[in-house]
Every structure is written in C-alpha cells, then in structure tokens.
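Structure provided below as structure tokens; questions to follow.
Now for chain A:
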Amino acid sequence: MASVKKVVERLSQVKGVVGSILVAKDGLVVASNLSVQVQDEIVAAMVSAVGSTAIKATEMMEQGELRNIIIEGNNGKLFLTDADVGYLGVLTSTEANMGLVRLELMEAAETLKKLTSGAG
Partner candidate 1 sequence: MSTVNFATREITCKIVYYGPGLSGKTTNLLFIHKKVPAKHRSDMVSLATDGDRTLFFDFLPLVTNAVKGFSTKFQLYTVPGQVFYNATRKLVLQGVDGIVFVSDSAWNRMNDNHESFVNMKENLSEYGLTIEDVPYVLQFNKRDLPDAAPVEYMNHLLNREKQRVPHFESIAIRGIGVFETLNAISRMVLVKLISELSQNKE
Partner candidate 2 sequence: MPRHRFITPDEQKQLDSILRELLKNSDAKTAILLDHGGFLMSTQGFTEHIDPQTIAVLAAGAFSTTRELAKMIGEEEFTVMFHQGRRDHIHLSAVGKDALLVIIFENTTTIGMVRLFAREAAKKLASILRIINQRKSEAPMGNIKLQQ
C-alpha cells in the first residue's frame, strides 16, 4: 500500500516539478519534499492561507467548489488542490508541462483521499 509520504514524494519526480507538499488545513506540514532553499513551514503557512482565502473567494463569487489554485511567478508556479485532509501542492519550474502536472496532482489527491478516508 502506498503511504501518504510516498504519494507526496512521487509527485516531486514528475518532470518540471521541483517540490511537493501536503499541508493540513490549519497549516501544519503533513509531508513534504521540497528543496532546501524553501522552508517547509513557510510554504505550509502560505499554502494554508492561500487555500482558505481561495475557498472563501470561490464561494462568495458563486463559482462552486474550489478545484485548483495556480499561482504564477517569474521563476515558476505553485499548483494547489484540495485533498480533503489538507492542501496538496507542487512547485514547478517554468519548463513544466502544466497539463501533465495537473493530471498527476489530481491523481495524487484522489489516492490521498482514499488513504486517509478514516482520518480527518
């Protein structure tokens, strides 16, 4: 059986992905695989802040349930999705194939939902 940690780690191996993280909705790191330059806790705090704001925003603007969040910078992107137990996110370089990354992210989120269905 895949473990939560492995699912998060595997995401980092997707081409163009430089790091992955699973953050509980209150901002605690559940599992992460980030490069040393970015600190887990900082990313986690940002992810949970962005996630909760985005959920509220989609709700208030009557856009239905939140599916994904993409934040684009000059050096790459942060791609986030809701995996029930928390926000699952990947950091990518500029060369990443976003279609592929999105697919892998959604699949990982589904696996996580199954793995943690008894928790949360």
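With respect to how the candidates were assembled, all candidates are chains of the complex that A comes from, given by their letters.
Criterion: a contact is a pair of C-beta atoms (placed from the backbone, for glycine too) under 8 Å apart; a residue touches a chain by one contact, two chains touch by 3 or more; residues count from 1.
For clarity, every value in this text was computed on a predicted model and none was experimentally measured.
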Of the listed candidates 1 or 2, the one touching chain A in this complex: 2
Complex contacts: residues of chain A adjacent to candidate 2: 3-5, 22-24, 28-32, 85-86, 116, 118-120
